[in-house]
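Contents: one structure, followed by commentary.
Here the complex is missing a single protein chain, while all its other protein chains stay put.
What follows is chain A.
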Amino acid sequence: MTITDTLAKNRGELENKLRNLLAKPVFLIEMDAFALPCGCKGLTINTRGLQFDDLEIFEEHINEYLKKTSENLEVEPSFLFARLVPGTAEVASLNSRVLCNRCYMDFARGTGKQPRPDIYILNFSRRE
């Protein structure tokens, strides 16, 4: 299976899981694998119809689904987060990111689930 086929399959599977969980037609508008110049790499899944409430109520399930999707795409699920439209209920994207050392330090210094108004951390595995 090509990388794009794998992305397509996992986009669909995650969308179906979220729809079944939330009982509404959540739409995963795009799933991307990315590599940034700083060294971070991972997955971005742009969502529409997913709300902040959904994350809070079903965090455990969504975390698990995102972790599984991330593993299927061979991205270590050490840092999972949602990007929010600040000040609103809208979830713009779900993300799985392997942090570079610099970005890891930025996040590791912080505490709490929302180190920035636009980020809601689902899982952050601290390094040894």
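The rule we apply is simple: a contact is a pair of C-beta atoms (placed from the backbone, for glycine too) under 8 Å apart; a residue touches a chain by one contact, two chains touch by 3 or more; residues count from 1.
Here, contacts and distances are computed from a predicted model.
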item	value
Chain left out of the displayed complex - its UniProt protein name, from "2Fe-2S iron-sulfur cluster binding domain-containing protein", "Peptide transporter", "Peptidase U32 family protein" or "Aminotransferase"	"Peptidase U32 family protein"
Touching residue (missing chain; options A:Asn16, A:Asn101 or A:Ser125)	A:Asn16
Residue in contact with the excluded chain [from A:Ile57, A:Val85 or A:Met105]	A:Val85
Hidden partner interface residues of chain A, rising order	5, 8-9, 11-13, 15-16, 19, 24-27, 29, 48-51, 85-86, 88, 90, 92, 118
